[in-house]
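Below you'll find the structure I mean.
Shown here: the complex without one of its protein chains, the others still in place.
Up next, subunit A:
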Amino acid sequence: MSFTTTKLTTAMATAGFALLGSGLAAQEITYMCSSDGTECATAREIFDRFEAENPGVTVVVDEVPYKAILESLPVQLAAGTGPDMAKVTDLGGLSQYYLDLSPYVDAQYWEDSFGGTLDWYRKGADDNGIYGLHSQLTITGGYANKTLFDQAGIEMPGGDATWDDWAAATRAVAEATGTDFPMAMDRSGHRIAGPAISYGAKLFDANGEGKLVDEGFTAYVQKFVDWHNDGTMARDVWAGSGGSSYQDAAQEFINGELVYYYSGSWNVAKMDDNIGDAFDWVVVGSPCGSGGCSGMPGGAGIVGFEGTEHPELVAKAIDYLAQEENYAEMTAKTKNIPAHLGVASKGVEYPGASEGAANALNAWAAQVAKVSPVAFQYQGYKNNRAMFNITVERVTQAIVGELSVEDAMARAAADLETALAEAN
């Protein structure tokens, strides 16, 4: 073989490998994302770096309304036409579609960093796979308008105050200051679960299956309905809608029409941006009941789907977000509580957040310790969304007087029986 022939062959082989290599590397994956603030934009920034470090790889961030994640994504996944990755909140409900990342990532790092939240994405107790990066850890609890308490000259209930204490105090403040509503709670089955657990709701039977109605759950629902009837709770939020649709009361709190607002940690950025210096607000966590002072954990996570054509790349992209420095950046920019234990232990500096917002985020982080194990189990339960929806629908019927609390609870139990039979 002459020197020229050898050179030509080598050049052709090199070109061939280069073409082959570029063909393999030119991969595109889609990330379906919904945003409460800057989640998708922050993910985009981090993925830009990921793309720069992995030439030929494109991550398309498809920002969609939250409703599309709740309603369209499950249908797409069932039909086999879903995206490669998505930010989901129905963590257990979609677990059948998740891609197991464990063959592609350092499983020990994930176990050490994300601990308990990994269970929320697993298919059952005997499943050890790694399926989701919990990108937003949230805790439900209350915000109080401190300025109104100061104006009324009424002392704000302390950390171990009960729901009854808060109801009495907020009624007094509202009366003294002419505020429209003493209290409000988001219209959501997730939100009412924490208080119900605090009143002793078990939410599971002996076999670990969902059981909505028991003495504790009914006791809190009865109080909740009574508070709507006596004007303690703003009727607009729960009674103003039908079905199981979500409704919040953030705007009422921001407008200063509300003394106490039971919602969650994800509202800090909104409160910080919209309230400004108008009044002082504080995070007061979850009031206590006879069985504790629990809120509900929750939030959103980033998962890959089994149907993807690029499982390795999907795992690599999610793993990139999970790395400590990237996760810390994502948490800081989106003003969320970290689920990454390493990031949490070092603390997060929130750039651009006011002192009040930073205090609020730290106050929320401190609430995690108060969360009942039942609440953690409920958050990871695959049929929890059915239980949330049934709660909203039936409790609303009791509030507006279509059903008595007793009948509403009987209906709720029957609805859950039907739902579990259909789902399993």
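As a convention for this text, a residue touches a chain if its C-beta (ideal position, glycine included) is under 8 Å from a C-beta of that chain, and two chains touch if they have at least 3 such contacts; residues count from 1.
Rule of thumb we're sticking to: contacts and distances are computed from a predicted model.
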Report task. Choose one: "Carbohydrate ABC transporter membrane protein 1 (CUT1 family)", "Cytochrome bc1 complex cytochrome c subunit", "Peptide/nickel transport system permease protein" or "Na(+)-translocating NADH-quinone reductase subunit D". The correct choice is the protein name in UniProt for the chain not shown. Result -> "Carbohydrate ABC transporter membrane protein 1 (CUT1 family)"
Query - Residue, one of A:Gln151, A:Ser241 or A:Gln377, that touches the chain absent here - result: A:Ser241
Query - Listed residues A:Ser95, A:Asn336 or A:Thr396, member touching the removed chain - result: A:Thr396
Requested in this report: In the full complex, which bits of subunit A touch the chain not displayed? Write them out.
Outcome: 71, 74-75, 78-79, 90, 93, 235-236, 239-245, 383, 385-386, 388-389, 393, 396-397, 399-403, 407, 411, 418-419, 422-423
